[in-house]
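Removed: one protein chain of the complex. Kept in place: all other protein chains.
Now for chain A:
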Amino acid sequence: MYIIDRRLNPGGKSLANRQRFLRRAKALVREAVRESAGSRSVKDSEQGATVTIPGSGVREPTFHRAPGGRREHVLPGNKEYVEGQTIPRPPAGGGAGGSEGSPDGGGEDAFRFALTHEEFLDLFLEDLELPDLAKRRFTDGEARTWRRAGYSISGSPANLALVKTLRNSLSRRIALRRPKPGEVDRLEAERDAAEMLGDAERLEAALQELAQARRRSQRIPYIDPIDVRYRQFLPEPKPIAQAVMFCLMDVSGSMTEHMKDLAKRFYLLLYIFLKRRYRHVDIVFIRHTHEAKEVDEETFFRSPETGGTVVSTALEEMLKVVAARYSPRDWNIYAAQASDGDNTTSDNERTARLLAEQILPICQYYAYLEVGREDGMHPVGFIPRESDLWRTYGTLRKEGHPLAMRKVRHRREIYPVFRDLFRKGADATKEARATP
């Protein structure tokens, strides 16, 4: 009898099967992931998710019998039945009397399982890319990093590649037949033995071999300069691995809870996405009424505020923060602005100028999200007009400034809009299409 402890065996034995399963159910899982995205909050964006997919997509059919026909059951626990008695048929699937059916006839309903964080995000952000991610990568020559680049025959002793060197040395020694370390000792012993026995012929042979072995050992060095290798490194421009995300939001009285919720969801998506692309992501929350303030997340989304609406104050605040903490040389800057579109009319021009001249040049990406009322209803006969900001930004974009704009009314539109903005190969800033 053997007892074997398998607990220490590497886990994840069924990982390959899981991957096959996910690949198989990919379309369904993707659908489920996107649906579940609508109902998640900022807090659990860091966790995996449980998704439910319809069982039909991963069905394993077999030949089995359908209910019906004449079936027989033998059941335990008879209480009062007697032979020949008839019993009303119990409702399908219900408690008593032969309702167990065939064990394989259960049919498959929805299939629920958990995805890890990685799997979730992979599917969630599939086919999305950050615009202009590459732009800064090579233009910024200041930051450098060293990359391994094979071996070289010269270098500093600190970079000596010991294993490689010894491997070369070993193969050279074998090729040139340098005696092994114990070889000389063995031949000496052989010589002594021959001497003891007084076998002249053997002694002669042993001496000759010994002399040859010694000669070889001396002539063929253990390590030769040609064996030596050094690890080589090449400099490489270092991509900026940190990003800062500015969330700008109008919190004036006209912004309803619903609108804030929409904005929050959009920021959440953007945050997850940036997190995926950059090693380090900072978030700056700036809210504004007729004056702007940098706040923390809780305040940003929760605490109410009233006042007028002057958008340019938020942009100024953002510039102030950038100047103080986030030098565009070291940071990738992303900004997303959410608003219901109201602005004090006199401020529009200033806003446009700030944006065009100062903000957009330092940003990787600037998105404007106009959130609307859920019902989206307007009084009868009232022709919806474009909001102040939409018009202002629209003009900017026509002039060729990289600026993405979308309108969102309902929660379910957030994700499509987000995908639309970051779709691979799409240039959202150039496309003058607005979701109604």
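Methods note: a residue touches a chain if its C-beta (ideal position, glycine included) is under 8 Å from a C-beta of that chain, and two chains touch if they have at least 3 such contacts; residues count from 1.
Everything below uses one rule, namely that contacts and distances are computed from a predicted model.
S.K.: Name the chain not shown, per its UniProt record: "SpoVR family protein", "ABC transporter ATP-binding protein", "SWIM zinc finger family protein" or "OB-fold domain-containing protein"?
M.R.: So the chain that does not appear here would be "SpoVR family protein", according to UniProt.
S.K.: Which listed residue, A:Arg18, A:Arg215 or A:Arg423, touches the chain dropped from view?
M.R.: Checking the options A:Arg18, A:Arg215 or A:Arg423, the one contacting the hidden chain is A:Arg18.
S.K.: For chain A, which residues touch the unseen chain?
M.R.: Considering the whole complex, chain A reaches the absent chain at 1-7, 9, 11, 13-14, 16-25, 50, 58-79, 81-89, 95-98, 100, 102-103, 105, 111-114.
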